[in-house]
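Got a structure for you, written out below as structure tokens; questions coming shortly.
A single protein chain has been omitted from the complex, and every remaining protein chain is retained in its original position.
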Amino acid sequence: MTRIDERATNELRPVQMEVDYLIHPEGSVLITVGQTKVICTATVEDKVPPFLRGQGKGWITAEYSMLPRATNSRNRREASAGKISGRTMEIQRLIGRALRAVVDLEKLGERTLWIDCDVIQADGGTRTASITGAFVAMAMAIGKLELPAFPVTDFLAATSVGIDSEHGAILDLNYVEDSSAEVDMNLVMTGSGQFVELQGTGEESTFTRAQLNELLDLGESGIQQLIGKQKEVLGSLAQKIGEEVKSNL
Amino acid sequence: MTRIDERATNELRPVQMEVDYLIHPEGSVLITVGQTKVICTATVEDKVPPFLRGQGKGWITAEYSMLPRATNSRNRREASAGKISGRTMEIQRLIGRALRAVVDLEKLGERTLWIDCDVIQADGGTRTASITGAFVAMAMAIGKLELPAFPVTDFLAATSVGIDSEHGAILDLNYVEDSSAEVDMNLVMTGSGQFVELQGTGEESTFTRAQLNELLDLGESGIQQLIGKQKEVLGSLAQKIGEEVKSNL
Amino acid sequence: MTRIDERATNELRPVQMEVDYLIHPEGSVLITVGQTKVICTATVEDKVPPFLRGQGKGWITAEYSMLPRATNSRNRREASAGKISGRTMEIQRLIGRALRAVVDLEKLGERTLWIDCDVIQADGGTRTASITGAFVAMAMAIGKLELPAFPVTDFLAATSVGIDSEHGAILDLNYVEDSSAEVDMNLVMTGSGQFVELQGTGEESTFTRAQLNELLDLGESGIQQLIGKQKEVLGSLAQKIGEEVKSNL
Amino acid sequence: MTRIDERATNELRPVQMEVDYLIHPEGSVLITVGQTKVICTATVEDKVPPFLRGQGKGWITAEYSMLPRATNSRNRREASAGKISGRTMEIQRLIGRALRAVVDLEKLGERTLWIDCDVIQADGGTRTASITGAFVAMAMAIGKLELPAFPVTDFLAATSVGIDSEHGAILDLNYVEDSSAEVDMNLVMTGSGQFVELQGTGEESTFTRAQLNELLDLGESGIQQLIGKQKEVLGSLAQKIGEEVKSNL
Amino acid sequence: MTRIDERATNELRPVQMEVDYLIHPEGSVLITVGQTKVICTATVEDKVPPFLRGQGKGWITAEYSMLPRATNSRNRREASAGKISGRTMEIQRLIGRALRAVVDLEKLGERTLWIDCDVIQADGGTRTASITGAFVAMAMAIGKLELPAFPVTDFLAATSVGIDSEHGAILDLNYVEDSSAEVDMNLVMTGSGQFVELQGTGEESTFTRAQLNELLDLGESGIQQLIGKQKEVLGSLAQKIGEEVKSNL
Partner (left out) sequence: MTRIDERATNELRPVQMEVDYLIHPEGSVLITVGQTKVICTATVEDKVPPFLRGQGKGWITAEYSMLPRATNSRNRREASAGKISGRTMEIQRLIGRALRAVVDLEKLGERTLWIDCDVIQADGGTRTASITGAFVAMAMAIGKLELPAFPVTDFLAATSVGIDSEHGAILDLNYVEDSSAEVDMNLVMTGSGQFVELQGTGEESTFTRAQLNELLDLGESGIQQLIGKQKEVLGSLAQKIGEEVKSNL
């Protein structure tokens, strides 16, 4: 039985990445995954947070937000509410942590990369689309810096997998699927197939070791396809990253 | 002498409005004025704020925000700062007030229109582009309601005018022009050529009555061109509004 | 037909300014316009905000507040609410901007003037009374500084004008008139008759160019009377400002 | 040796109370104690806080604030800071608690009295002047209610006493005296000479039982003089309160 | 090579749970895991959050906090900072989500269980100790309700596992181990050996599928030991839960 949007269980939604989407940021991309659209930008700031000062190392931090009508019913702006929700904080911590896993912060030098992921339309998978797009924006911004050594050590992308009573394990859940899934897992992996983040949860449900293995297989195949797309849009930067990967073997 | 972007002093920047830009909102448009890009959406909520309850009247309220990298250097998010700046508040009050001037709130009935203007790229004139785009998104959302009488009473658009030491009075200032202008004025007018809002300021400068008259002439001509563009994208809705204008004469 | 308080349409309410109203501030005045009473103070601080440091220029910033029972029903304190309303922010930005138009910030040197306008009783026109009173407090504070060149370049006062279905254009609206006016405009002008700020709005209404001209005439006459009062209370300082005006012609 | 302002150690500063100082509030007074000036208002609201609903009892709550330039150097507004200081909270809790001690909340019925004390000029003793003035504003507001039984049970006033290395025990400290006092005590008492609040503190110092007794004697004499002033300005209301006091004996 | 605290790589720290630690809450436990000490309480409230009203279902929500000196250097209180950190939000969302996986919310009925986890001493693993302790406090509070059907469907406990350059995969990391681990994973599992939450992260590092499997084996063995401890302290309640588990097979 096919999924609500006619996909096979192991099929990603259509993905596009429009690079240099905005004129001001050092790196920017509009990533589209099915109906989910996220503007990812990377900004270079020539200083680091207080806890890192004087250590010769850089930092990467991320912020995530949704436009009020990115979703079906309007969400109150966090600026109006005067505080950031737990969900938003969790997502922005995840994005920053994931990106830091593929950047050599010492090679980056004492500077901060600010990653902004603004969801302009949401249909499930906004945090994984943000990571996949943010990697591209970040790589572009780093590519413009004149650094003695190139600090990006590998490609990085993310997707979601889940278990649904009708189809079993499925790849890249849209909003309707995500709402009815029994188990939901976000995976962040490198181009070399290593895990960076693994967050699986079965709210009001649980899952077995066998199911976990099936989800991991599915997620890995999706991520390798996403990294293929990243390589296309990154052009010569992709080659540079590829050389870093080889030299780290 | 031509302006920095080769325009004549009485020339608008190129304007596009991409309607139905997003899938979720009742009305949405991506308005582009030169390099300034704003996503405007309109949301219908079936209740009114406490001060209007039980009066059979509707309400229109607006929120305005910029992505952190809409500008040349990154701005801190207001959600992170935990509060909305004075500038943002002033702009969102202006947008709501302006739109309410061309909607018969009794015909709208007890519902609220939430207008969201999110600037994704800024190059001067973000508040006037927001008003011009918000009118289109609002008209589209109202067009989808089944109402006994059509509540939009006229077209509405906005532009900026200013005085600059080199060119004198100029229309539709971009960011560079706005930064160096001696006098800066925002005008909101209806299709019938009436004033809705007039905000002129000469920070560290002042202006005479003659200069004011020159600015008003310039602004009016720009606004009528913008309303021409609105009519193109609104199609049959534009006709409906036109009929309202005639019936109100 | 006379107005609710027996005034002619072009008549100001009675105005008093009690200078040196408080013992601590460098400049202070209690301004009374009809039943509206505002305490305006000016404080000199020997540093400037970060964005101006090291440029040899000064800054003027204003804060505005109302006592909870300045109005007919009690307003919640903004300190209790934990945030400042959009209306308050708009007013304090207006006051600061208006004052900066008649002060040469380079002659002021690297110092900040803090202007505080606290409304103790409100009956319409609190923002314009604040500007008119704040100019006096500010001039007094500047007069006490020992500066190589006197930085106040002109007088400055403000009033409101409006259009009302019964009387047409009227000057200096009280609260009842302001609540029922169709068009409401605040004007800030210099002693030389130049415009500094012009904010006209027709919420739920609009106005024509002819009406605008009538309002501007009315406002200008009121402002010149207010400046006459300022000259009386400023004494020798008024003379000093007068000399600056002449030297700038 | 006389005090800095030539007073005897047991002498109050000059006290005035200007009743009906503002036109809007149900009760208002401008109290002046030496150079300290506080506007006290009382507002009647026809409901009680959630914890009292349906019990047939009323409530009295107080808010206290200072204008930024009530003091020698400018204080940041609590509304700008976004939060109320510990000092302010302590004072407003004290004022509310003190007033509730002389009002029969059941006779007041299900309504709230909001007391606002706004210090427009400070020279020590702002909290005690606030209590003394607030009692008058509150009595006036209650006097305008049509109640089956009069709820004010006694007069109430407050003053400060302290110990100073030069003069020993002194009454009604001004700012300079308060800053150098070793022991500082605020006393709130009724017309019948009973204690309502007693707050003595010896920051960086301590005091003996004998010193405490001396301070209490001094404070009691000052409070009885303040209550004499209250009786003068309250007129027939003072008589009504006097009758309540007698009937409660 | 043994670990810093002499443990084997697959050895938990000593665990105690002191039930009924506080007199007021419906359920309370002080859980000690090595030097980590957390007070867990459960409170029953007879209503549910707005999004669940009228659905006959209950809710479980958690809050987590640390005393300022739970850690080696003093942390600023979140109440003083005026906002809750991203880390705290992430942890409290995790605790609530995990507990909801083993409670049948319909059997719980329209009531909310508030779980509070207050860390009084921290030495690594505070979030997993919180979950393990919170399960006990929650079961005790539910045990006191008179419900038609028992809503706890299984036991639940959590621990951490990680990879360290010296020892490889290790169980139940203390603070020093956690700080130097290359990979850190938190596991929440049921008594039946199903996964509830799985959060693995390799900040500045990555991990392979083989390493993941080793970590999962280690974590499962630790969790079963923790559930053994829970059974001891829960007594007859443990039996009741055991019956639920059987009936759900």
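Letters A, B, C, D and E name the chains as they come in the text, with residue numbers starting at 1 for each one.
Quick note on the criterion: a contact is a pair of C-beta atoms (placed from the backbone, for glycine too) under 8 Å apart; a residue touches a chain by one contact, two chains touch by 3 or more.
Only a predicted model underlies this, so the values are computations on that prediction, with no experimental measurement involved.
Colleague: Can you list the shown chains that the absent chain is in touch with?
Modeller: Computed over the complete complex, the missing chain touches D, E.
Colleague: Touch as defined at the start, partner being the missing chain; which of E:118, E:178 or E:203 qualifies?
Modeller: Residue touching the chain left out of view: E:118.
Colleague: Pick from D:23, D:52, D:147 or D:198: which residue touches the chain that isn't shown?
Modeller: Only one of D:23, D:52, D:147 or D:198 touches the chain omitted from view, namely D:198.
Colleague: Of the residues listed, E:28, E:159 or E:186, which one is in contact with the missing chain?
Modeller: E:28
Colleague: Which one touches the absent chain: E:82, E:168 or E:228?
Modeller: With E:82, E:168 or E:228 as choices, the missing chain is touched by E:82.
Colleague: Footprint of the hidden chain on chain D, which residues?
Modeller: 83-87, 89-90, 92-93, 97, 100-101, 105, 154, 185, 190, 192, 194-209, 212, 216
Colleague: Over the whole complex, note the residues of chain E touching the chain we left out.
Modeller: Where chain E meets the chain not shown: residues 22-25, 28, 35, 39, 41, 43, 45, 63, 65, 67-72, 74, 77-84, 88, 114, 116, 118, 120-121.
Everything below uses one rule, namely that only the chains that are shown with their structure count from here on.
Colleague: Moving only to chains each one touches, count the minimum steps from chain A until you reach chain E.
Modeller: Minimum step count, chain A to chain E: 1.
Colleague: Roughly how far is chain A from chain C, centre to centre by C-alpha average, rounded to an integer in Å?
Modeller: About 52 Å, centre to centre.
Colleague: Measure off the straight-line distance from the CA centroid of chain A to the CA centroid of chain B, and report it in whole Å.
Modeller: Roughly 35 Å, centre to centre.
Colleague: List, in ascending order, every residue of chain C touching at least 2 other chains.
Modeller: 82-84, in rising order.
Colleague: Could you draw the chains as nodes, link the ones that touch, and say if you get a line, ring, star, complete or other?
Modeller: line
Colleague: Chain pairs in touch?
Modeller: Pairs flagged as touching, ordered by label: A-B, A-E, B-C, C-D.
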